[in-house]
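One protein chain omitted, others in place.
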Amino acid sequence: MAEVSGPIVQIEEVAHSFGSTVALNGVSFEVEAGEVLGLLGPNGAGKTTMINVLSTLLVPDRGRALVAGHDVVAQASSVRELIALTGQFAALDDVLTGRENLILFGRLRSLSKRHATRRAEELLERFSLVDAADKRVGSYSGGMRRRLDIAASLVVATPVLFLDEPTTGLDPRSRAELWQVVRALRDDGLTIILTTQYLEEADQLSERIVVLNHGRVVAEGSPDELKQLAGGQACVVMPVDLGQLEECASALAPFGTPVVDRDIGSVTVPDAGPGALSSIIAHLEGIDLTDISLRRPTLEEVFLQITDLPDGP
Amino acid sequence: MSAGVRSLVRHGPVFAERAFKRFIRSPSNVVSTAGFPLLLLLTLLAVFSHAVEGVEDGPYAQRLVPMLVVSGLMFGSVSTAVGFFTDLSQGYMERIRTMPVSAAGPLLGAVLGEIGRAAMALAVLVAVGHGFEFRFDNGIGPAIGFFLVAMLASVSIVWIGLAMAAVARSQEALGPPLGALFLLLLFLSRGMVPVDAYPGWAQPIVRFNPATAYVTAMDRLARGGELVTPILGSLAWSAGIIAAFGWIAVRSVRRPR
Partner (left out) sequence: MRTLAADTLILGARSVVRSRRNPATVVSAFIFPLLFFALFFIVMRRVMAAQGFDYAQLLPPTIVAQAMLFAGMSSAYYVAADRLSGLTARLRSMPMHRAAPILGRAVGDLVRSFISLVPISVVGVIVGMRFDNALGVVGFALVALAFGLVASLGMGLIGYVASSPDDAVSIASMPYLPLLMLSTGFAPVKNFPGWLQPFVEWQPVTAVIDLLRAFTGEGDVGSTLPVAAAWLSGFGLLFAALGARAFKKAS
């Protein structure tokens, strides 16, 4: 694979509507070669639509997208040589065995039968599917299907891989296994765009995150940068008397949007602002506290805050 | 040669192999292609041969075998259509579209796979039909023609289901209507009784029916009789079916551009 410097994927002002539903509303971002980019957003944010544009399945209404300099619309066939998609549904033939599926897709990538067979063997090994290799895919568990689905995208090394919600619906163990797979692919130097609804997943796997909501990019940056986006410090207050949670919340309202957690018995202000601690303590006079602390907000808190806004920051 | 055609030539055998594997691994395929037509052959012979042999010469099996070959092709192709619907709705087709492969490949594979279906229907029905006096009275050349017409019918009829799969919104909206359509085509063909046994108003429908064209061509190839009309008719029906339904089906796999 040739060393490509600079952005390998470029997206400029891409917009697309389905009838009156605006799925993408002017999205721009870039992905560096060798990077894992997390495309994060709630259900219906436009993630799949974006992936479909990039993988030549959908012609956008406006804007353009390039993969390694090739336009996904005008030069679709060159783009197809460079990409592999693992879509939201497992794109496999249920009637064929795991091995046969891999050989099928290898031969459709123009490998010789022998070569495709050898490659299938390697991939089965790598994705721990050797035992199930000769069983029909229809009998696979969700995690096995997903692994095979990704393996089918790798029969021929393409520089760019799209993974659309690769862990949705998997049990925690299969999810952890899949994370290992993605990390290994990153170490191989692949450029990966991965969509997810889970913050933790984006945090764990990607170097950079683009947050999509209502078809727009509402935030972008490394996981750390995003956490700081909220303004740095979250303040957590725990009253002795749980009956005073609401009282705490209203006392803290001037400092941001307080989030009450009754299970833990805490009130959190995600973005308390620098140096707010002393004035917060002053506002809480008359309430006995077991604990008060400052910490960096979790990505989850940031995410909720960003996607709460109707139209981004 | 365009890139798409090159890919079809190169990858066609791969898609055909997939279609063939799917075909032989599905028990319902064997049942609908050979099992059910065989059961129909035996029961129709038992129920109606006495009556039909009262209105025409020759064993009833001679008339029924061609019709039941066509019925096996028709009802069997329903599962090919359902398989294509699954390909379209569950991601397989999407993956193919993102690959440097002609998106018409899965269709080509499905059509080539139908030849396997024709072979199975022919083998079973001709062999069992032999026990009920079905014969190739006309020599080896026409017997080969009989098989070729069945192949032609198989690669034509399948497009009807593929096109319906391309426009169907759910699997329930695909299987039963397709089955009903084939039932109509078969019953209103000359496969069960001679054309003049139909009521007068139905006779034009019976004559203008692709199943009638294929069945008549096969029947005459086996038994003898004027061949030009039914063979030209079969070719014309095939060309029409492939052009019309093929257009709809191919449109559904085409990429956005």
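Letters A and B mark the chains as written, and numbering starts fresh at 1 in each.
As a convention for this text, a residue touches a chain if its C-beta (ideal position, glycine included) is under 8 Å from a C-beta of that chain, and two chains touch if they have at least 3 such contacts.
All values reported here derive from a predicted model rather than from experimental measurement.
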{"item": "Displayed partners of the chain not shown (whole complex)", "value": "B"}
{"item": "Option touching the unshown chain, where B:176, B:204, B:225 or B:240 are the choices", "value": "B:176"}
{"item": "Residue among B:39, B:127, B:167 or B:243 touching the omitted chain", "value": "B:39"}
{"item": "Touch residues of chain B, complete complex, unshown partner", "value": "28, 31, 36, 39-40, 43-44, 46-48, 50-52, 54-55, 172-173, 176, 180, 183-184, 187-188, 192-193, 197-199, 202"}
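What we mean here is this: only the chains that are shown with their structure count from here on.
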{"item": "Touching residues (chain side chain B, partner chain A) in the complex", "value": "3, 10-11, 14, 17-18, 21-22, 25-26, 90-92, 94-101, 105, 255-257"}
{"item": "Of chain A, residues touching chain B in the complex", "value": "55-59, 73, 76-77, 80-81, 83-85, 87-93, 95-96, 100, 104-105, 107-110, 136, 152-153"}
